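Omission of a single protein chain aside, the complex is shown with its protein chains in their original locations.
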Amino acid sequence: MPIINVASTLEYNVSAPTNFIFSIVPAETPHQRILEESLSLSPQLDYEWLQVGEENIRNIRLEVPTGFFRLDYQARVELTPAVDESHRIDEVRYQALPAEVLAYLNPSRYCESDRLFLFASKEFGTQQTGFSRVDAICDWVNSHIDYVSGSTDASSSACDVLVNRAGVCRDFAHVSIALCRALGIPARYISGYAVDLQPPDFHGFFEAFLDGKWYLFDATRMAPVSGFVRIGLGRDAADASFATIVGEASLQNMQVSALVDDATTGNEQTNDAISTS
Amino acid sequence: MPIINVASTLEYNVSAPTNFIFSIVPAETPHQRILEESLSLSPQLDYEWLQVGEENIRNIRLEVPTGFFRLDYQARVELTPAVDESHRIDEVRYQALPAEVLAYLNPSRYCESDRLFLFASKEFGTQQTGFSRVDAICDWVNSHIDYVSGSTDASSSACDVLVNRAGVCRDFAHVSIALCRALGIPARYISGYAVDLQPPDFHGFFEAFLDGKWYLFDATRMAPVSGFVRIGLGRDAADASFATIVGEASLQNMQVSALVDDATTGNEQTNDAISTS
Amino acid sequence: MPIINVASTLEYNVSAPTNFIFSIVPAETPHQRILEESLSLSPQLDYEWLQVGEENIRNIRLEVPTGFFRLDYQARVELTPAVDESHRIDEVRYQALPAEVLAYLNPSRYCESDRLFLFASKEFGTQQTGFSRVDAICDWVNSHIDYVSGSTDASSSACDVLVNRAGVCRDFAHVSIALCRALGIPARYISGYAVDLQPPDFHGFFEAFLDGKWYLFDATRMAPVSGFVRIGLGRDAADASFATIVGEASLQNMQVSALVDDATTGNEQTNDAISTS
Partner (left out) sequence: MPIINVASTLEYNVSAPTNFIFSIVPAETPHQRILEESLSLSPQLDYEWLQVGEENIRNIRLEVPTGFFRLDYQARVELTPAVDESHRIDEVRYQALPAEVLAYLNPSRYCESDRLFLFASKEFGTQQTGFSRVDAICDWVNSHIDYVSGSTDASSSACDVLVNRAGVCRDFAHVSIALCRALGIPARYISGYAVDLQPPDFHGFFEAFLDGKWYLFDATRMAPVSGFVRIGLGRDAADASFATIVGEASLQNMQVSALVDDATTGNEQTNDAISTS
């Protein structure tokens, strides 16, 4: 069972009293166990654990006075993903989808699936349904969109990126999610840590709901899915930014890392389907 | 306490087996009680009650074979809204917002609040905070946007409508919601029945989270808020369409009505703040 | 030399005094000669011939009083296109482009070429340059966009259509023009009559500037290019609508036809390059 050491350091210049919500702590799920963790703030301010949504997402909320502010977080996380044979995983008929996944079929700010029915149908409509169809979407996104740092901004949506043909990890996820939804496959955005991601950073990827489970996918193909540590989730990146800031603060420094702790890693067979929800 | 008789009839031509989810049944809330109701389908098909989200929203899911399909629904609904003095209702500081309302600050498909920070700040930034500020947003939307049937379509968003300056009820709600969120006021979309709405139809309006409660608002000013019967809710209209259709069906006929049952109505004092969540 | 009989009838209900500019009369060019023509208006109003732009485009301007208005136009047009061997036609280097074609490299209302550099480069960047590259663009547009009447409206642009994947003739032209410009190939919109177009209507297509000439292209592939009779031209459809109306008038009836006059037609070899400017 792989154990991942994750860490992040964030430094801000705060020029007026500012509220922060940080979404940087790995979630506790049946397949993702926090073995140990530490959080330190400088100055040592009070903070509140905030659970958002029904999943065990743990955000940190606090008020920071004017001045310098630094947050350090570290954790050892054990991943015990459910690994299934991808070729056996089919899509769920609309009629049989559980009520709680239906919202992930709806269009969202950055995933305008309502505009992409014909696009998705023309590109993926005749494809074999199931895990392999979502995989084909990832392949398509990967080969049609260039990964270019700085090519998009906070207002760029899936449709923008399909035109501009460039984006970063969140954009790759948004396009994939929008295409899945347009085909009737529930899909949601996941933020997290990713082992071997270069350059090291928080990562954005997605899950598709297939055969009764949420399976992990990443159209950037920049790091193995088996090394993803989930932090937050939502309809798209609007629900899962690593820091929400109300006030006046500028990020001065950010360091993120995710490293495999021991030799018991592996599972990089790309044909395996990984589920950690 | 006003009692409202609501009714809707929907008729479809179904040209291939089709899945429907209908969102036409009033929710049960502490302030909205269903005294009696009846649902009849023709043909008499099996259906499933589907509860979506944490609120007591009751949708109807069923599979309809090829042919003609008709749904009739009627209910007697007692409204016992909490009525508060609007001038005492202030906004909630970001730091004090409950976790479950935070998602209603995020931008959504039809409410791109992330693009409207400066717009909202320039138009409403110096306004008295609280209920009156949301009311001022409704006034602004009402006087700057024309109500024009057919002027928008299923892909029109708040930003589109701010440019085109025309829309229908869902657009009035979307613009208002987006402006609220841009000011830090959680806001969500409500679908429902509305007494005295002309022409009779399902209605779209919104709630803003103030002083710890969700208060009803309607920028169209087309019907008294005190006569609104809530059906569904969500981040925007994407979460609350009266019928979601997967298959091939065309609406042939739709009749909607909402009438006050007895003389105990009233409450049209526009300065009162109405809460029915 | 093919001779084409073109005709159009337009009927309006005019509910307030209204100004019209009609762009329905074939241009006189070295390759397109008007053998005879007739124009009749009912009521018999005064009108002005309006020449717009440096090409011999002849529009009709008039003021129409309240009431019924009908315009009938017919012409016999002789086409003597320059027919070149397409495989010999190369693109013109930027440095050598004549000054008067440079504006047709700029983005326009419906052809946002400035957003499509990467798109065009990824899809067509390695293709053989010249006539065959523009032909490849037409093939791509034809296979990736569905022709669907009513799928777009007067505000739909090339980028919209690339996302929605449906459009009509003007949209096919806009997407093609935008992609040409993004590759450095000047391209412009042409309105006209088209022999064998089904259903009969005014047509929108485009020209690309190659090897010192403007060559005709049509990504809809709905009618042979050799049977196109040019009316107007411009940067995109904004410059070439068949009727510009300032006032209040609604189109009641429109009939358009374009028929080959005699047996001397042909030239439908798709490998030939047709130039009629």
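Should a chain be cited, it is by its letter among A, B and C, assigned in written order, with residues numbered from 1 in that chain.
Just so it is clear, contacts are C-beta pairs under 8 Å (C-beta built on N, C-alpha and C of every residue); 3 or more make two chains touch, one makes a residue touch a chain.
Just so it is clear, the model here is predicted, and its values are computed rather than measured.
J.: Touched by the hidden chain, which of the shown chains?
T.: B, C
J.: Just to verify: which one of B:A27, B:V64 or B:C159 makes contact with the chain not shown?
T.: Selected residue, touching the omitted chain: B:C159.
J.: Using the touch definition from the top, which of C:Q128, C:S155 or C:Q255 touches the missing chain?
T.: C:S155
J.: Looking at the full complex, which residue from C:A82, C:L102 or C:L251 touches the chain that isn't shown here?
T.: C:L102
J.: Mind pulling the chain B residues that touch the left-out chain?
T.: Where chain B meets the chain not shown: residues 115-116, 118-119, 122, 144, 146, 159, 162-166.
J.: Taking the full complex into account, what residues of chain C touch the chain not shown?
T.: Touch set of chain C with respect to the missing chain: 19, 21, 50-53, 61, 63, 94-95, 99-100, 102-103, 106-109, 111-112, 114-115, 154-155, 184, 234-235, 238-239, 246.
The criterion applied here is as follows: only the chains that are shown with their structure count from here on.
J.: Considering only which chains touch which, how would you classify the arrangement: line, ring, star, complete or other?
T.: Shape = line; chains linked end to end, path left open.
J.: So which chain is farthest from chain B, going by the mean of the CA atoms in each chain?
T.: It is C whose centre lies farthest from that of chain B.
J.: Given that chain A is a copy of chain C, what angle of rotation, in degrees and a multiple of 5, matches their CA positions?
T.: 180
J.: State, to the nearest whole Å, the distance from the C-alpha centre of chain A to the C-alpha centre of chain B.
T.: Between these chains, centre-to-centre, one finds 31 Å.
J.: Using the average of all C-alpha atoms in each chain as its centre, how far is it in Å between chain A and chain C?
T.: Chain A and chain C have C-alpha centres separated by 47 Å.
J.: Rounded to the nearest whole Å, what is the centre-to-centre distance of chain B and chain C, using the mean of the C-alpha atoms as each centre?
T.: That gives a centre separation of 45 Å.
J.: Which chain A residues sit where two or more other chains touch them?
T.: Residue numbers touching two or more other chains: 115.
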